[in-house]
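Attaching a single structure in structure tokens format; questions to follow.
The complex is shown incomplete by one protein chain, all other protein chains being positioned as in the whole.
Chain nomenclature is as follows: A, B and C, assigned in order of appearance, with residue numbering initiated at 1 for each chain independently.
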Amino acid sequence: MRADAILETRGVTVRFGGVTALENVDFRLDNGELRCLIGPNGAGKSTFFKCLTGLLVPSEGSIYLQGEDFTGAHPHAIARRGVGIKTQVPSVMNTLSASENIWLSARQAQTSREANRTTEEVLQRLELQDIATDEVATLAHGKRQLVELGIVMAGRPSLVLLDEPAAGLTGEEVERMVSVIHELNRDAALVIVEHDMHFVRSIAQAVTVFHQGRVLTEAPVEAVMADPSVRDVYLGKRA
Amino acid sequence: MLREASLSAIIGLILMLVAPFVFDDIYTLTVLVIYGLLALSLGFIWGFGGILCFGQAAFFGLGAYAFAIASINFAEPWAAALIALIVPALFAAALGAMLFYGRLSDVYLAVVTLVATLILFKFMNSTAGSAYKIGNARLGGYNGIPGFDTLTLPWDRSEYLIDESLYYFCALILLAAFLGLRWLLTAPFGRILVGIRENELRAELVGYDVRLIKTLAFAIGGMLAGMAGMLFANWAEIVTPNLFSLSQSAEVIIWVIVGGAGSLLGPIVGAFALGALKFFLGQQTLVDNLFVLGSLLVLAVLFLPRGIVPTIALLFKGRRKGIRKKGARRTSRRRVRHAR
Amino acid sequence: MDFAAVVVMEICYAIAVLVLISTGLAVIFGMMRVINLAHGEFLTLGGYAAIMSNQAGLNIYLSILVAAPLAAAIFGFLVERLIVRFLYGRLINTMLATWGLSLAMIGGFSMIFGNTTTGITTPISGFAVGKYQISGYNLFVIAIAALVIGGVYLILKISRAGLVARGAMQNPEMAQAFGYNTSRVYMFTFVAGSALAGLAGGVMAPLVGINPAAGAAYIAKAFITVISGGTAVISGTLASAGLFGFVSQTFTFLATPVVGEIALLFAAVVLLRLLPTGITGRFLKDKV
Partner (left out) sequence: MSVNRRKVLKGAAATTAVLAMPSIIRAEETIKLGSILDTSGIFDLYGKPMDKAVDMAIDEINSAGGVAGRQVEKVAYDTQSDMALYTQYGQRLARQDKVDVVHGGILSASREAIRPTLRKNKVLYFYNVQYEGGVCDRNIFCTGITPAQQAEVLVPAAMEKWGKKVYVLAADYNYGQITAKWIQHYAKQAGGEVVQVDFFPLDVADFGSTIAKIQDAAPDMIMSVLVGGAHLSFYRQWAAAGMNTKIPMASTTMGAGNEQVVLTKEEGDGIMLAYSFSKQLETPANQGFLERWKTRYGATDDVHELAVATYQGVHLWAEGARKAGSVERDDVIAALEGGAAFDGPTGRISIDPKTHHATFDVHLVEVKDQKMAVQKTFVQRPPVDTQTVCNLEENPNDTTQYEIDI
């Protein structure tokens, strides 16, 4: 195992009753890398994410964060290890304000005063200052996505998992998201599940393709897009 | 925030000082204050921790029994009072740990808390035999434990806290508990707790040990309920298994929901209003007391789901925002359920 | 040997009682995700209906098997229309509202009937098993419980109404799209659950007698049985009633009724700790 791998999984397998959702997944992510996961619905991407955040314990296999075994660890322990996740449907604290949401995340590893500063900083970086005191439930979808990213950012993660960050965003918002992702990538490695291939192409160099619970292939974006087998399982069906 | 807190402290203090002159029955007033503390304990864990406990009476009863038993054994009522805080707090911590580390929520949590209360109730009811003894204290079964020493002035052991002095003592404790919880809710622990209520999964994913925090909150609620039980034992000078009864648990929930679970003041107001109503109903025989309380609960759930105090607060803040807020809360609940 | 037979008989009876008092609640919970905490008072209502109609001269079996469920069904209809239907989808709120209803009903009963315990004589005499005398009515209770559970199973599994009901519960939008009126399905389910509660109350009345607060003795047990069983109406109720009936009776025979009841409660806590969503939340997921 190489020390510069921020995340590594070996033989991760998840079974629900008789159904195998993930089978023998070996995955490796280097420090600072940005990787997209693609694959049709039911390919196992979300299950894989759940394993990485500790929401699911793999039936077999192990998960290493910076070389340390975190298999079966609780979600909060994994989060404290520097793993941040943005879920598919924005998971925020609805009746609290945007800044309160972000503060709660920052406060986890910081003192209250530091957290106040971090919150200001994150609000600024995401240009959310004018809605800082608004109740999150009242915000538009795109803003809620940003608030959730702010939550992730405030935790100063070294690994960020994003589940369909561009879904439901307007063109303008997508551009904004791309720049935020690049910004995130300055301090952290990223794994992004995404369907929109244009979006994938605009952010990622490398792509991992999931199919039926297995890793089908792992290659640069252009190569993957040219790969006929990928077209068959995924793009073909989508196009 | 601080100004608001000191303002409410002053208002509360004045109300409590004035109350005995307006309402001449100090004895009833005292028990209303005690009920207020009990309601506050549930209001805290339910309104701010999102934990609906169907067995708050368990901690209430434990506090009362712990006080009675310790007072008989140690003949030192202030030590007994301390024990009466520790025992329910520990019990709540143990029960909470079982619940939250076992990931029980919603209706399952309700069942287990209810069952825990039932077990205590049934157990206490079956301790009439002379074998059931803790030190010198006979548990007494259905008839309970009478005749224990109550609190005295710490510097004068012959001066018992009764009537006015007991009332002011209870009122001060209620005020302190209220302010303490207010402070706690503005402190990081309270803010995190509210965050957990809003979205448990999110709180976990940013690194909070939700199980631990909920257990702690539950223990605080249990301790406050136990404190109410301890005061009740001092007031009634007898403890009986009825303190653990389902109807006692039900009453607390009714106070909180009618008063308003989303605020700290609401539960206290609910306990005062309904507690007073119960005593007045006791003086007529036309309508059954339970009939009135039950109907009130149904009406409150249907027409005033947020409770008296938050509704009034909303009316002051303006109608439109209130409606928007209500919708938002509902979507958030649904989302939490999906996330699980 | 005879004693063993009597013990087995008592265990079966205990299970039958749990099944009987829980099925109505289970139907409503399993199909609609509504906990009717006034369930115990629906039982009491059935009991009063049976006693009143019997005292008015109606045949005892008709009183128990027809009058009791009918009265509870009518009342359940009113409750569903006036209270419960506004609260669908809000589990805690339905619990609180029906809890209020439960208290109000207890108060109402004592205003109407007074606090005296009333009862009717059991219609079946005892019989002998070896040197032991056994209540014949216990066999009747076991038979009714078996019929109830069998009937509910058939309705859910085989009949069209049951299919529609299950569909509507799982996916209201879909059922609506197929042209079924889900509001009516909910209503009928609630009424059916109420009728089952009334029937249970009628059947129990000759054995235990009825007073305004009699329901309280049942609701806790029924609630615990249903929640521990999980959402599958038949298999869940059967599994948990079987477990709890066995545990409580065994401990009752070994020690005292109190120990039996406390053992039941402990079993429930342990069970829920191990299986936080009930027996059928973990096993038997696809069963009804």
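Quick note on the criterion: contacts are C-beta pairs under 8 Å (C-beta built on N, C-alpha and C of every residue); 3 or more make two chains touch, one makes a residue touch a chain.
All values derive from a computational prediction rather than experimental measurement.
Trainee: Missing chain touches which shown chains?
Mentor: When the entire complex is considered, the left-out chain reaches B, C.
Trainee: Where the complex has a chain not shown, which of B:Trp155, B:Phe280 or B:Phe316 is the residue touching it?
Mentor: Answering carefully, the residue with contact to the hidden chain is B:Phe280.
Trainee: Give me the chain C residues in contact with the hidden chain, please.
Mentor: Considering the whole complex, chain C reaches the absent chain at 3, 6-7, 10, 13-14, 17, 110, 114-119, 121-122, 124-127, 131-138, 206-209, 211-214, 217, 249, 252-253, 256-258, 260-261.
Trainee: Go through chain B and note every residue touching the omitted chain.
Mentor: 25, 27-28, 31, 122, 125-126, 128-130, 140-144, 146-147, 232, 235-238, 240, 242, 279-280, 282-285, 288-289
Everything below uses one rule, namely that only the chains that are shown with their structure count from here on.
Trainee: How would one label the connectivity among the chains shown: line, ring, star, complete, or other?
Mentor: line
Trainee: If you average the CA atoms of chain B and of chain C, how far apart do the two points sit, in angstrom?
Mentor: Centres of chain B and chain C (C-alpha means) sit 32 Å apart.
Trainee: Where the CA atoms of chain A average out and where those of chain B average out, how many Å apart are those spots?
Mentor: For chain A versus chain B, the centre distance works out to 42 Å.
Trainee: How many angstrom lie between the CA centroids of chain A and chain C, rounded to a whole number?
Mentor: 48
Trainee: Going by the touch rule set out above, which residues of chain C reach two or more other chains?
Mentor: none
Trainee: At least two partner chains per residue is the criterion; list those residues in chain B.
Mentor: none
Trainee: Quick check: in the complex, which residue numbers of chain C touch chain B?
Mentor: 35, 83, 86-87, 91-93, 95-97, 99-108, 110-111, 216, 220, 223-224, 227-228, 258, 261-262, 265-266, 268-269, 272-273, 276-278
Trainee: Over in the complex, which chain A residues touch chain B? Could you list them?
Mentor: For chain A paired with chain B, touching residues are 53, 55, 74-76, 79-80, 84-85, 87, 89, 91-96, 100-101, 103-105, 107-109, 112, 135, 137-138, 151, 154-155.
Trainee: Applying the document's contact rule, which stretches of chain B touch chain A when the two form their complex?
Mentor: Within the complex, chain B touches chain A at residues 188, 191-192, 194-195, 198-199, 201-210, 324-325, 327-329, 331-332, 335, 338-339.
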